[in-house]
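I have placed the structure first, in the form of structure tokens, so that the comments after it can refer back to it.
Note that one protein chain of the assembly has been removed; the remaining protein chains are unaltered in position.
Then we have chain A:
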Amino acid sequence: MNAISAEGLVKTFGTGDKAVKAVGGVDLTVPEGTVVGLLGPNGAGKTTAVRMLTTLLQPDAGRALVAGHDVVREPQAVRSLIGLSGQYAAVDETLTGRENLWLFGRLYQLSSKQAKKRADELLEQFSLADAGDRTLKTYSGGMRRRLDLASSLIVHPEILFLDEPTTGLDPASRLDLWDVIRERVAEGATILLTTQYLEEADALADNIVVIDHGQVIAEGTADQLKAQIGGERIEVVVHDSEHADSAEQILNLSSGGQCDRDTHTRKLTVPTHTGSKGLIQVIRDLDEAGVTIDDIALRRPTLDDVFVKLTGRHAESETEAADTAAGRAAS
């Protein structure tokens, strides 16, 4: 059974010449107990789609059922069965962590006592027990996100909407939050996750829906999407650029493909059809030839490659791409 199903969702903002179709006819299904990643760049319509599914926004057209309830006709029923964690840490800065959880518990219609008990449990579970009586002004970004996520779990909702849960977090906090999300998955929660991070969808989602300009442009498992743009590659980084020539010869011979060479990073890439067998062969040959290597890996295409193939653009937002480029130039 599907926990979430949407057909032909449309949302247009503004009117006349200035009208922007944020979501232009999106179909989406999330089977019970699975994680679906809604992947797309900034402004693709991910958040608008989530806002319609969580009853925050009325669709202009289309229909959506969440936990069997129509989001337009039975919004209150939907609200009592879902948890939503937004891309802005929507928690009250002037209250303590404990007070925040109590507040949201009360608004989920728990009794004061139940809400208190639940707040204690969640603070413990999210490693916030020590910080529970401090106001959120003293929390780090990662702690706020954890509290935000905890707030969406108060009534053990079976369906969770996580709208860019790790945007703006440092890598350690991101991994931390991934663990928390995985725990929910292990407990059987259904999750719709939006993200602009390819590795996040890859790491967490069973199924990925790629969305761009309000349209679904691809759908499938991470492996299926990757398969769309062809096979695996062997990547070798040689220790010494003097060895690059012999390494290139070996790679061309063993794989029968055309080797790609980046002199600056001493990285050689070659397509392969023989998988890990080919990789072992290459390692042996390189070793025999006395080529020292820094790194060798069998690489499957990344979701970023998929995105470029599908849209002609990188999935990263421009500033991030610029940052990455700057980082590469500096290293």
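Some notes on this structure:
Criterion: a residue touches a chain if its C-beta (ideal position, glycine included) is under 8 Å from a C-beta of that chain, and two chains touch if they have at least 3 such contacts; residues count from 1.
The rule is short, and it goes like this: contacts and distances are computed from a predicted model.
Per UniProt, the protein behind the absent chain is "Transport permease protein"; the candidates were "Transport permease protein", "Peptidoglycan glycosyltransferase", "Cytochrome c oxidase subunit 4" or "Acyl-CoA dehydrogenase". Considering the whole complex, the residue from A:Ala19, A:Leu107, A:Ile280 or A:Ala297 that touches the absent chain is A:Leu107. For the chain missing from the display, the contacting residue among A:Glu32, A:Asp60 or A:Glu99 is A:Glu99, taking the whole complex into account. Screening A:Arg79, A:Lys226 or A:His243 against the full complex identifies A:Arg79 as the residue touching the chain left out. Looking at A:Val155, A:Val180, A:Ile296 or A:Leu310, the residue that reaches the missing chain in the full complex is A:Val155.
Against the chain not shown here, chain A presents residues 51, 54-57, 74-77, 79-82, 84, 86, 88-95, 99, 103-104, 106-110, 114, 117-118, 121, 135, 151, 154-156, 187.
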